[in-house]
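What follows is an incomplete set of chains from the complex, kept in their original frame.
The letters A, B and C name the chains in turn, as written, and every chain counts its residues from 1.
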Amino acid sequence: MMNTCIHIEKKSQEEAYITSYRYMELKEEEEKVVDISLKELAKKLEDFAKARDWEKYHSPRNLLLAMVGEVGELSEIFQWRGEVEKGLPNWEESDKEHLGEELSDVLLYLVRLADICGIDLAQATTNKILKNSIKYPPNPLQS
Amino acid sequence: MMNTCIHIEKKSQEEAYITSYRYMELKEEEEKVVDISLKELAKKLEDFAKARDWEKYHSPRNLLLAMVGEVGELSEIFQWRGEVEKGLPNWEESDKEHLGEELSDVLLYLVRLADICGIDLAQATTNKILKNSIKYPPNPLQS
Amino acid sequence: MMNTCIHIEKKSQEEAYITSYRYMELKEEEEKVVDISLKELAKKLEDFAKARDWEKYHSPRNLLLAMVGEVGELSEIFQWRGEVEKGLPNWEESDKEHLGEELSDVLLYLVRLADICGIDLAQATTNKILKNSIKYPPNPLQS
């Protein structure tokens, strides 16, 4: 469904003038490795809320409860499956896509919640990993 | 407590030879804006688990339940406070630091869960924001 | 919708032979105070699962994740409302009914989870209240 939406948007943007050159260009873009930083995400979500006049809804506890709601939706994907193997070997492609969406929803509310609270999540996470690495020293046999 | 740990580590690394030059250098580093991308985070967490022989514990449902545990700890910070204002104007510094740690814990398990499931979270999140922007067009009065 | 369903069932059960006497009887029953114990609930849910051959799905972690899913749905009801007053003075009747259903869903999975784990929830809860009353002695000014 998501791909359909994106496809429709692309079609409406491009319509008649699309050429095989343009098509190659788009495909290349899709195949590029996508990455995004925590600060970029926070900025995108702030712009998103501003552009929709949604800032008034984004109080800390509203965002927290919205995140708990998404954690619930994420759990529903796993609830009747018994133990699930790494890499989800027997899952339908549509279930994996659904999973990607629910993971994203949790992330989006989490990043927004941190930002609204004035917490620098990139800094806090970097600190937490360092703290954990001191608390749990690496197994010398593994390195 | 976290700062103490970091401080101790720095001290043990540097001990006697620290000079005012080196001190300036470290301070500069601290003042740099820290950012981290979702793919960098996933890689760090994979290395972290490998170095501790923890990969055997990182099944999808184990990580999901660990994340739910951290969401619980995050909720406990907000539970008896009534409505909380943006920016947490009246919070103790130590409570904000605690909040940063719990937000980070949720993030770390979320990123690890996605990775173990073979989901490209950076791609999924980028797609989800695009999908949302189509589903909820911006308010023309806001732009 | 729920009331409609119940109404339909009642109709199909009673059909032609319903008399005004029977109607009065049913209405009386509806007006009686309903209560249910934890052991009655556990028994009802066991029978419910047996009658549908659902016992095979009811492993501890499946039920736990199903409960987390329902906690998410419960949170969604509260997520964009800001602080909510006791008694929900300004809520629509349909929202209250929805809330009653989501609270019930959490309870049903919780009771079933305890039962499947072999935990006597009535005993555990009675113990926990006693333990709490020792840990937090009553305020002498309140009694």
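Here are a few things to note about the model shown:
Rule of thumb we're sticking to: contacts are C-beta pairs under 8 Å (C-beta built on N, C-alpha and C of every residue); 3 or more make two chains touch, one makes a residue touch a chain.
For clarity, every value in this text was computed on a predicted model and none was experimentally measured.
Total copies of the shared sequence across the full complex, per this structure file: 4, with 3 shown.
Keep in mind that, in the parts below, only the chains that are shown with their structure count from here on.
Subunit A and subunit C have Cα centroids separated by 34 Å. Between subunit A and subunit B the centroid-to-centroid distance comes to 14 Å (mean Cα coordinates, whole Å).
Residues of subunit C in contact with two or more other chains: 61, 65, 68, 82. Across the interface of their complex, subunit B is touched by residues 61, 64-65, 68, 82-83 of subunit C. For subunit B in complex with subunit A, the touching residues are 2, 5-6, 9, 33-41, 44-45, 48, 50-53, 58-61, 64, 67-68, 71, 74-75, 78, 83-88, 96, 99-101, 103-108, 110, 113-114, 116-136, 138-139, 141-143. Interface residues of subunit C, counted against subunit A in their complex, comprise 57, 59, 61-62, 65-66, 68-73, 75-76, 78-82.
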